[in-house]
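I'd like to ask you about the structure that follows.
One protein chain omitted, others in place.
For chain A:
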Amino acid sequence: MKAPLNLSPLNLSRRGALGLAGGLLLALGLPQRPARAQSMGGMQHARKVPAYLSIKPDGRITLQNPFAEGGQGIHTAVAQLVAEELDADLASFTVETAPAGADYQVLFNGTRRVTGGSFSIRNTTTHFRILGATARAMLLEAAAQRLSVPAASLSTEPGFVIHPGGRIPYGELAEAAAALPIPTDAQPKSGAAFRLIGKPEKRLDTRAKSTGQARYGIDMQVEGMLQAAILHAPRAGADPGAVLNEAALRAMPGVHSVHRLPGAVAVLADSFWRARKAVESAQVAWTAVGGQAVVPEDFSSSSMLETLRSQADAPGNPASDTQGDAPAILRVATKTITADYDAPYLAHAQLEPPSATVRFNADGTLDVWTPNQAPEQFRAIAAREASLAEDRIRIHTPLLGGFFGRHFTYGTIHPMNQAIRLARAASRPVKVIWTREEEFARDAYRPMGFARLRASLGADGRIEALHATIPGEGPVAKHFGTSRLGNPPLDTSAVEGVAFKPYAIPNRRIEWVHVPHPINVGFWRSVGHSMNDFFLEAFLDEVAEVAGQDPLAFRRAHLAHSPRHQALLDAVLDLAGGWRRGPFEAPDGTRRARGIAMASPFGTEVATIAEVSLRQGEVVVHDLFIAIDPGSIVNPAIIRAQVESAAAIGLSAACFEEMGFEDGRPIPRNFDAYRILSRAEMPKVHVRIVESGAPMGGVGEPGTPGVPPAVANAIAALTGRRIRSLPFAKERIGAA
């Protein structure tokens, strides 16, 4: 497996100063420490106004956003920050994702950028505010020169410089302003009297997305292009030895040519449908000649689960929040509670299938349009694939039809690599689209997870010792290797959510045992938290039950040291109309219960309550009450939407999703066999935003991890049955 995110071209000395690993690695891997999160941004690009902003004579403002917009509202939120300080109407902004380039490396002390890790706003708020303030200062200076007055005598209203005799639209000043030296001392507003920040401003992309005008990667059309359909090897890693019916395929309508690629066969045709029909007729002899490991024929998800289970008592490497001596306490404890939990492989199942359009130009440059969360990493891979220098390559990042972690670089089996090879071979621009079937066969899946949890109680009824062993592998170890993960190495993406919890437990040891996955795995919304918070928070309810305590009171007792968490629990209880575990009868006659769970992902704190009943053996989630404390906020409407979205995907995973493997092959190949949450199962989602004033945390992912355990705990309250293996729907629950 090749490194998915190219670490090589960056500033080594700076990385050295950060610690052993690259900034991305640290940031993705370590629990979010506020000081680091805040310092990650770096301000060295904040005054590069020409790289980011252009104001047209009609007053329209184009903003180059370092981040990709895939539904999380980042184009709007970033514009909101800039517009606040620039003093411009938010609606006058057009936002695009910036091309690859040094000026847009706004994360990790100004050294790189990705759209992910719920990083974007929390690390760039000051950057974008300085940017807007600097641009405003330039407009003021341009007006001052035009009017021959001191800039200090002028002010602004949204879109205008105001002077005693009237006002000048920004559009009339922009050209002169752009010719001025960039001031180095413009500062964001002080105080909290914001016009836009903290307000539920409207999204900028809604109308285009509601009229079919929004353009995604799959919609790209380039003059003279051919379209490619792909057939991957049944087991990843195998290569096409021969296409046995190539002549027949070439004779099919519209077919241009047939190609063997690493791990796949491609057909180029004058339309996608014709290409697809041909490639699906291909008779291919697959071999293992390419040098890549082929997924073993005896690999299955059930065998992998047993492999993980077999390592659950193996000695592992401890997480950094180890304290006391949990194994020693547990050895002598009179009563211990032990439970095994597991969660399956998942597909990202973003609704837009992957695609790439590439065009080699006469001047030796290459244009690439492909959904991505990391333009520089894609450019580096494109450069290697095309044998071009990076400065000859333009990466265009369209709107993403969902991403959830899907569009990082996870190796070279990707539409972009395929399109580059095909375009070169055909001497034509090429668009590659993966069908849903091919996407489900070559996703970088959310890893299967497993945890063995052991606890004992002290005389005070609180947890005295917690010892967890997590065999497996997260996307960090998979794609970056373990050599830079500390000594002994720890893959935090495998343990986060069991480790790094806020509960006061005097003896605590969370261990990781490295068990590699033979298939590709990747980052999936909330990463390790997506399953580990389920393991820990459901187990916590089990321990509370043994202790004879209510789950809420039990959590409060372990959070006595943390006013922030107590306040968050108060908030979610207020939202939910108080704590009522049940079972109880609801006004509609259903028998219901509630479960509670907490999570601390991406620098944000979340408390979740689920209210459930059962219908025909399947859980019905009526309401989710979610209190989220990201410290401080930019757009509460977008946060609410993101929390609801994150909750939906968490519930979907908890209830239905499972990417099974048999005979080395993925089994579900489309939505008929890979069930995701539909309208019928969507609960009401109630969101309460708490602004504690703590350093700003992320908002795109934190709504996910609390949902599976809150629902599982509610099911246990309702039925007495503990579900320790996801998804719920693989078994009938209860009799009701």
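The rule is simple: a contact is a pair of C-beta atoms (placed from the backbone, for glycine too) under 8 Å apart; a residue touches a chain by one contact, two chains touch by 3 or more; residues count from 1.
Just so we're on the same page, contacts and distances are computed from a predicted model.
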### Task
Between "FtsX-like permease family protein", "(2Fe-2S)-binding protein", "STAS domain-containing protein" or "tRNA 2-thiouridine synthesizing protein B", choose the name on the UniProt record of the chain that's been left out.
"(2Fe-2S)-binding protein"
### Query
Thinking of the whole complex, not just what is shown, which of A:Q221, A:T287, A:S302 or A:N361 touches the missing chain?
A:Q221
#### Entry: Touch with the omitted chain, as defined above, among A:T435, A:T482, A:N507 or A:Q549
A:T435
### Message
Applying the definition given at the start, please give the residues of chain A touching the unseen chain.
### Response
70-73, 202-203, 205-216, 218-219, 221, 227, 253, 271-274, 349-353, 399-404, 433, 435-437, 637, 641, 644-645, 647-649, 652, 670-672, 676-680, 682, 684-685
